[in-house]
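Only one protein chain is missing; all other protein chains are in place.
Moving on to chain A:
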Amino acid sequence: MNLLWLQASGCGGCTMSLLCAEDPDVFDSLQDAGIETLWHPAFSASSGAEVRGLLEQIEQGKIALDLFCVEGAIARGPRGTGRFQMLSGTGRSMMDWVTALAPRARHVVAVGSCAAFGGVTTAGDNPSDAAGLQYEGAHDGGILPVGFRDQTGLPVINVAGCPTHPGWVLETLMLLAEGTLGADGLDSFARPRFYADHLVHHGCSKNEFYEYKASATALSELGCMMEHLGCVGTQAVGDCNIRPWNGSGSCTSGGYPCINCTAPEFENPRHSFTQTPKIAGIPVGLPTDMPKAWFMALASLSKAATPHRLAHNATSDRLDVPPGVRKPRS
């Protein structure tokens, strides 16, 4: 299979994250999966005229394209022209190129939340009038219509995340290369289920604090960040705390909240990212699939039962109180 990667209106961070793949690295992973890179803007040798020639040949169907990866949202402004991003050297907008090339590809992969939904590029009042490939925020239909399907019947595959974990991108590409990612492997936002069927909460190192509602009150404290610090890991999809980032990390292990970067419209939460919105002292966003009354009942019960160790450590920046150690019964 061959692969073409274009960077649209984004930060390039998903490519940079991809370079953090380890054992094997990104180049071995692609090569071993039989994926040949026709062109990638950060990795490939060719520049200028050679690239223009390649793009034209793909557009004309002279080169059959298998995997078309787009990183970044697509700028539609100003006034619908797409000229906020011209693909340099071609005199044509990125919007024009992506709509021309997508139907030519066996599979279209939106790499990152910008390409999937618009993402941070559309934050605030969306100054460049950008959109995702097949979604505009949570709404169906982006640059490509709602009904767009690739040559195998799949929609645009949304490897959402800001940035994407290198494993999410590589495993998606490897599954596609193998022919084993079908519609049933995608969730309702067309995100690969192998990572989107997990919650960021799963495996979070702060889970015990969560169980007892022992909350951090400020960044750098160890407690659960859901009650006060804006963490939405109980609602956000992603296996971030199951497979580590950069060796051993995750947002919550780094001491800052999950901001739900795999979801459409995460960029405009309507409150500060690091502060939990509350009504009458109760957080607005609670776990999605749990009855609210039960959650409240459990929370008040567990708060009442919080061990001193957790209550103390939750508002400290270090584990002051270790777990009790019991000798085996003799």
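FYI, a residue touches a chain if its C-beta (ideal position, glycine included) is under 8 Å from a C-beta of that chain, and two chains touch if they have at least 3 such contacts; residues count from 1.
In this section, contacts and distances are computed from a predicted model.
You can't see one chain of this complex, but its UniProt record names it "Periplasmic [NiFeSe] hydrogenase large subunit", from the set "Sarcosine oxidase subunit alpha", "Periplasmic [NiFeSe] hydrogenase large subunit", "Nitrite/sulfite reductase" or "Multicomponent Na+:H+ antiporter subunit B".
For the chain left out of this panel, the touching residue among A:46, A:60, A:152 or A:288 is A:46. Touch with the chain omitted from the figure is made, among A:34, A:127 or A:182, by A:127. Seen from chain A, the chain kept out of the figure touches residues 7, 9-17, 19-22, 25-28, 37, 39-52, 75, 77-79, 83-90, 120-121, 123-125, 127-128, 130, 162-163, 218-220, 244-257, 259, 261, 267, 271-275, 317-318.
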